[in-house]
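All protein chains of the complex are present and in place, except for one that has been dropped.
Take a look at chain A:
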Amino acid sequence: LHSGGSTSRISSQDRLRVISGHLHQRAQDGHAAVSAQECKAEASRANPAKAAPVPKRRHDIMKWNGWGYSDSRFLFNKKGQAEFTGKRYRLSGLILPSLKDWFEGTFGANLQHKSPATPALNVSAVPPPNLNESFVEELKAAGVALSQEPEDRVFRSHGHCLHEIFALREGRISRVPDLVVWPSCHNDVVKIVELACKHNVCLIPYGGGTSVSSALECPPEETRSIVSLDTSQMNRILWIDEKNLTAHVEAGIIGQDLERQLNESGYCTGHEPDSMEFSSLGGWVATRASGMKKNIYGNIEDLVVHIKMVTPRGVIEKSCQGPRMSTGPDIHHFIMGSEGTLGVVTEVTMKIRPVPEYQKYGSIVFPNFQQGVACLREVAKQRCAPASIRLMDNEQFQFGHALKPQVSSIFTSFLDGLKKFYITKFKGFDPHHLCVATLLFEGDREKVLQHEKQVYDIAAKFGGLAAGEDNGQRGYMLTFVIAYLRDLGMDYYVIGESFETSVPWDRVLDLCRNVKERIVRECKERGVQFPPLSTCRVTQTYDAGACVYFYFAFNYRGLSDPIHVYENVEHAAREEILANGGSLSHHHGVGKLRKEWMKEAVSTVGLGMLKSVKEYVDPSNIFGNRNLL
């Protein structure tokens, strides 16, 4: 268990442990391969002991039809209590006594009514590969690792949209890649892309596989051989430049490995999207990712200094690493957000920072959501946002509460009772309206404490009460376990999804209210028997607006086509977001899920510009995932 509270020094590494746990083998392996070497493909392939952090056979350690590691999952034990299995997480091995009541109460679900997933992949249901033999031959000759095993192909045929996971659980397999290839360096990628052009096969880059925009779905209309280009073996930090505070990294590295390896040298990127356990650097670049600590470190577009991408036209990169340039439109912005439609990002130079000396969580209770938003707005106005500041609405606060592990001592539970009494009775907060902001401060100890005071002073003006570090930390935990929780819900007829937007400050409240209500109304109109969970939080603050994140989930018993209902509701919710001045996406991207709104979002001319870039860079549509455009 994570001990000593979060006030301890150098707790960034601790936090990482909280999030990601110890990855197998890695601990024994010791140091990461921080080295300034050229493509060492041969060497690494020759040395199997130096196993990659992400194995090629991902399904050996990860679920093939759900989120995350195979050993980590929520379940209701024989006593009907929820527990989280495995050893990786802070919650692992713990009992969550209130989850069952919350789950049954919120969704009208019942532990007697199970909807279990197909236990194992039925290999015979996987369509045989449609291979381009000469392409495969030349690839083999070039020494690129590849596989046409059904498990490997199915694993790379999807992201983590609800409909994708739901289909897998039911054992339904649609179009999957015909071949998986694992380049181990930039030059491998150059070779693969050349061969793909030569033989006209379709390439779909695959990083962490955490997409929630249907971006990894194989277009069913694609008749060519589809090759999934798995970047996971390009995972080295090639060099660290301490003078300029930059690191040059292969784009297949996943978030937790990047941070851990940099930490070992005393650095970090500070880029921590909620998916950082599994998502890759290349994926971040390709989707314009955002990390929760962007207030200090910036979003991906602020973090990259140099990008190298392999396209059918050749390699695109800038000639120097100047911190800012006036050289026409920034070509990085053609790459960032291109969602795998133009090429494969192979190497990125990123800014790095020394690991912060001190880190502290915090939380604030507000009497209602309006006051909370007003406070966040003021914090943004004064430009004093902590590394992270998030505001959960009442439903989400209660959700978070249901994840409280069993308290070990009577004293703690007594204290909890006392806190609750103080807030609801003494301060007069209505437990059905109050909401919580979670905070994370980082930096010098002195400055953090000063900063903390400043933020709490502002909060007080909006009726906010400091509510302790523990609540704050649990709030952040929720974002890492939510996807595991979705798998639990799906075992009991509950399906759910999350989506996000960004919106100007003056519309935050209206948008949150209207979208939540729209979800409730749409569910009702479509025959959902029990009111859905429809909840949101403000997860990022900017000068001119905020990022809002929604969860919605419902009990689908009695519905003949739950996925259709769910897709309609999500569609309606997105329409509502757009009608209320929200953006099509803040950081999830467009993929194929939100393509239909692209023209409206960026204007016909805007879309035309993007299309003409695609037309120039990839005229044969080698990168044929059909995202975005």
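Here is the rule we use: a contact is a pair of C-beta atoms (placed from the backbone, for glycine too) under 8 Å apart; a residue touches a chain by one contact, two chains touch by 3 or more; residues count from 1.
The definition used in the following text is that contacts and distances are computed from a predicted model.
The chain absent from the displayed complex carries the UniProt protein name "Phospholipid/glycerol acyltransferase domain-containing protein", chosen from "Phospholipid/glycerol acyltransferase domain-containing protein", "Dynein axonemal intermediate chain 1", "Mediator of RNA polymerase II transcription subunit 8" or "hydroxymethylglutaryl-CoA lyase".
From the options A:L99, A:L511, A:A546 or A:A573, the residue with contact to the unseen chain in the full assembly is A:L511. Per the touch definition above, the residue from A:N132, A:Q398, A:N555 or A:N580 contacting the chain not shown is A:N580. By the touch criterion stated above, the residues of chain A touching the omitted chain are 506-507, 510-511, 513-514, 517-518, 578-581, 600.
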